[in-house]
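This report refers to the structure that appears directly beneath it.
FYI, not all chains are in this one, though none of them got moved.
When the chains are written out, they are named A and B in that same order, and each has its own residue count from 1.
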């Protein structure tokens, strides 16, 4: 399978098409709306499902094998905001706090880009290590903490409590659900998984479609904000996933992952957080502009990864892994 | 029945500011308040709220006049420059002043 085929296989997957449908509906200003309760439900479901699957994989795999990847993931997550910050501040002319905020988003990860990538691998029958979901869990927070540290104003604004924020970044909803269901998967094992497969495995890919329909709507509605974002951030939002994806795939290959694992590692690096990071950054760095970081992560980078980034990283991982 | 004058402060604000707002209200001496999500139509256009975190919430606090003054000042200083927020105040009457 070459590049074109990889792209094609991705572009005709129901999940990606549902994202496009949601995006189109929003751009055409349809009255289609997804209840917030459904969004939260889908989020919880998807996180628990991938956590469980990862946990079951872990329960039958040597945990030791994970130390190196975990450390690499944490280091990469913490490093991305550093060079992104330098680039955004020096070369692209953003203010200190905006550069720090954007860097935090690109160092952190998007769980649903990860899910879409594993879905993609599954649909083209490429195996991947189930434990890699642990990487997702540990990679969410480091970048947020680094970003907050980079953007912290000299004179503290009074309303930001760094302790609080660190606690939240480490104990946020998604990290908690991921780690919790990972642990449940480890404890319940294959036997427990067999009981709940009918809910957490069988309908999984279809549920993902519904979720991406919703994300398409959200991204499409925010499309108008692209005007406020400017060409420089647009460029960054497209270049960052290409660069970070390649770097991640390379590191993944280097530390011994197979093609599937290296792809997921690369996709994590390429993805930008649009849920956990905005919530934390809006509180810790209220002077940074949400229009910038949210639009870049959600309207530019997420769809780009979904359509192009995932097959691109996969193609690299395959080339290097062979 | 005997009524006691209080101020009701209504705050319409982006949902991401929730934590900061709760802290501010508590510090300003509000004994309680209610929060609910709203669909907001602001200066720019309708702001859809499919994801509650990206939406808007409305907060209503009934407080003593002195606390209202302090609350408005803090909002003016810390919130107006940073968040998408609308604040207004009105007069209300309560029966049990000791609860506020």
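Please note the rule applied: contacts are C-beta pairs under 8 Å (C-beta built on N, C-alpha and C of every residue); 3 or more make two chains touch, one makes a residue touch a chain.
On a predicted model such as this, the values are computed, not experimentally measured, just so you know.
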Given that a single representative of each chain type is displayed, how many copies of each does the whole complex contain?
A x3, B x3
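To be clear about the criterion, only the chains that are shown with their structure count from here on.
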Interchain centroid distance [CA atoms averaged], subunit A/subunit B, Å:
34
Could you list, by residue number, the parts of subunit B that touch subunit A in their complex?
14, 16-17, 19-20, 23-24, 37, 45, 48-55, 78, 82-83
Report the residues of subunit A in contact with subunit B in the complex, numbered from low to high.
33-36, 39-40, 157-159, 214, 217-218, 221, 224, 275, 278-279, 282-283, 286-287, 290, 294
